[in-house]
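Excluded from the complex is one protein chain; the other protein chains are retained at their positions.
The block that comes next holds chain A.
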Amino acid sequence: MFFLSQNSRWCFDPLALFFLGVIVVVSLPSLLFSAGYLRRQFSRRRTALATGLTALFVISMAAVVASANLILFLFAWEFMSLVSYFLVVFEHEHEASVKAGTIYLVMTHVGTAFLLAAFLLMHAQAGTWDFEGIRTAAPAFPVGLKNILFGLFLAGFGMKAGIVPLHIWLPYAHPQAPASVSSIMSGAMIKVAVYGILRFIAGMLGVPPVWWGSAILVAAGISCLVGVIYALMEHDIKKLLAYHSVENIGIILLGIGAGMIFWHWGWWVLACAAFAAGLYHTVNHAVFKGLLFLCSGSIHVATGTKDIEKLGGLIKRMPQTAASFLVGAMAISALPPLSGFVSEWLIFQVFFAGLRDAASGGKLFFAGMMACLALTSALAAACFVKAFGVAFLAMPRSRAAAEAGEVSLSMRSAMIFLAALTVALGIGAGLVWKMLCAVAASFLKPPPAVWDGLLSGSWGLIRFPGTDACLRTPMIMLALSAGIAAVYAFVRLVSRKHSVTVGRTWGCGYYRLDHRTEYTATAFSKPFRIAFGFFLLPYRKTEKIRDSFYHVKEFSYETSTTPVFKRYLYDPVVGGLFRLAQYVRGFQMGSIHWYLAYVFVTILVLVVIFGRP
């Protein structure tokens, strides 16, 4: 293993340490959760197998992040992909798992192929496999090569991160794995791809041209919107969360893309701040998405279904799961004072700075990105009103939901730990922000004077450099809780003499409302389906079976949206591949004589070409 004898094997610089921290913070609660979760689902042997694979998965991710030469990185990366593939197909008795696994395996290897090409090019130019050596050599690479490398890295890591249109595997693969694994895949693995983008594009290739940042921003903006719109249409809770991962990767890349543009313009302070904002959303998303996936696992264990249309009323039967899910949903919807709010506020400040200080075209570009982020966060809030409201509130929509019970202690404690962390990342924003600014500065290496601009503020205060906007999340928390408590106390005091009657929901004169009259997730998302119809291409199928002309015996109704990327991008490509294979098949007719003839002709040609002295 010659790469292990290289000078640098591992590196633990601030960037690597940050991502190691992210991996650990998501993985430990997920492993704790899996202790209770897997036992409820599988036999003893398979539980042991799954736990072992998950541990290997976590170790391989850590190895990717910590490796300091290209070959080690590639081995760890491939190992991570393979182990996660085995976890995706863990429930191989279901056909859906196998199909999802195949899509994942193909996509991830196409991604690895891009990376391999990029690594070989880098090695050929720099003459070393070490990160440090490449880092010193890379800024002097020819411009054309740098552009090619950027494209290869964006495609390779984008495949893993799930940038639209390379996101296609994500909503298949994440939901099929056991919930504890989905939470690690969504919380940590796609962050490893973000690490790759930061390490290789931002950390090695030197000051980027402006189009790199713009390209990342455009891809990120599209990912945000496409991810959240698809999530709104989705009623399988785990698929919904998987689409939100696409959205949140987009938000992370919004920060990173803006940072690269600022860097190009020489706005060091803002560049560091933008990268730090992206990193902040990275850790936030890891925590709250891990939390949400664990909650979805609890729901699955308790009710046996992942379809929110069959749930309802779980808040009374699973109060702690419901509270944890609510915290996660509030954080992902960017509600103050939780973590998601802080990082989206920061990214808004990044765009605001761009909008204010850029030249004319740049102003419009950043305004567009700002609007994109605003629309995304509002749509995400709508989506989580749907998810929480339909799954946890009102009346149960199936017997399984009505008979659900709270999950075991190990599962609950994992969820509560992550929920507490989500709150802490919001309240202690100033502290986290300082650390992340240091991480960003460590790989951007700005002039020392920049540091002073970055590191003002205290543990409870973020002072965004460049716009001088302040955010004190502890104050907001205090104001909110004081306001809520005051209102509650005041009203209870004033109306203490009045009784509260528990009655039936008003049903327009009908006596009994049941679960069939409740608002469904499909109905909730209908306005969005219509407004975004130009992209979703919704269709419905109705079928009437008639006894006679006058009487309809059965009526079936089905509504769905067209999977645009699958139908218009992937299906033609796959179809083309199959046609090509058909064509190639003509050469392979199973006759040994023909094959001998091929060998003979090949040798003849080679002799003619290369045989001359």
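Things worth noting here:
We take it that a residue touches a chain if its C-beta (ideal position, glycine included) is under 8 Å from a C-beta of that chain, and two chains touch if they have at least 3 such contacts; residues count from 1.
Heads up, the rule we're going with is that contacts and distances are computed from a predicted model.
Per its UniProt record, the hidden chain corresponds to "Formate hydrogenlyase subunit 4" from the list "NADH-quinone oxidoreductase subunit N", "Phenylacetate-CoA oxygenase subunit PaaB", "Formate hydrogenlyase subunit 4" or "Phosphate transport system permease protein PstA". Here one chain is not drawn; of A:Ala48, A:Ala140 or A:Ala371, the residue touching it is A:Ala371. Residue in contact with the omitted chain (choice from A:Arg504, A:Arg540, A:Lys553 or A:His593): A:Arg504. Within the whole complex, the absent chain has one touching residue among A:Leu393, A:Ala420, A:Met435 or A:Leu537, and that is A:Leu393.
Touch with the chain omitted from the figure is made, among A:Phe348, A:Phe417 or A:Trp433, by A:Phe348.
Residue positions on chain A in contact with the hidden chain: 313, 315-316, 330, 333-336, 341, 345, 348-349, 351-352, 355-356, 360, 363-364, 367, 370-372, 374-375, 377-379, 381-382, 384-386, 388-390, 392-395, 461, 467-472, 475-476, 479-488, 491, 494-495, 498-507, 513, 515, 517-519, 523-528, 530-531, in rising order.
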